[in-house]
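Here the complex is missing a single protein chain, while all its other protein chains stay put.
And then subunit A:
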Amino acid sequence: MAQITVDRKLCDNHGQCAIAAPKVFSMNDEGILEFEETFDDALLDEVEEAIDVCPVQAIFVKD
């Protein structure tokens, strides 16, 4: 299991992460980001993609 943090001061609710890794990130009806704070290592590829596509580089992973 690895852990995710999102810098909420940076996050601009673009929602790109929810396209790249929908099992981990989603946008609620108000358009605000919700995410799972830990994820299975099998999802690492998807999560790395989410990090790549975030226009403000707000997503961080630590193991």
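Quick note on the criterion: a residue touches a chain if its C-beta (ideal position, glycine included) is under 8 Å from a C-beta of that chain, and two chains touch if they have at least 3 such contacts; residues count from 1.
Throughout what follows, contacts and distances are computed from a predicted model.
Per the UniProt record, the chain missing from the shown structure is "Oxidoreductase", taken from the list "ABC transporter permease", "Oxidoreductase", "Tryptophan 7-halogenase" or "CcoQ/FixQ family Cbb3-type cytochrome c oxidase assembly chaperone". For subunit A, the residues in touch with the chain missing from this view are 13-16, 18-19, 27-33, 48, 51-53, 55-57.
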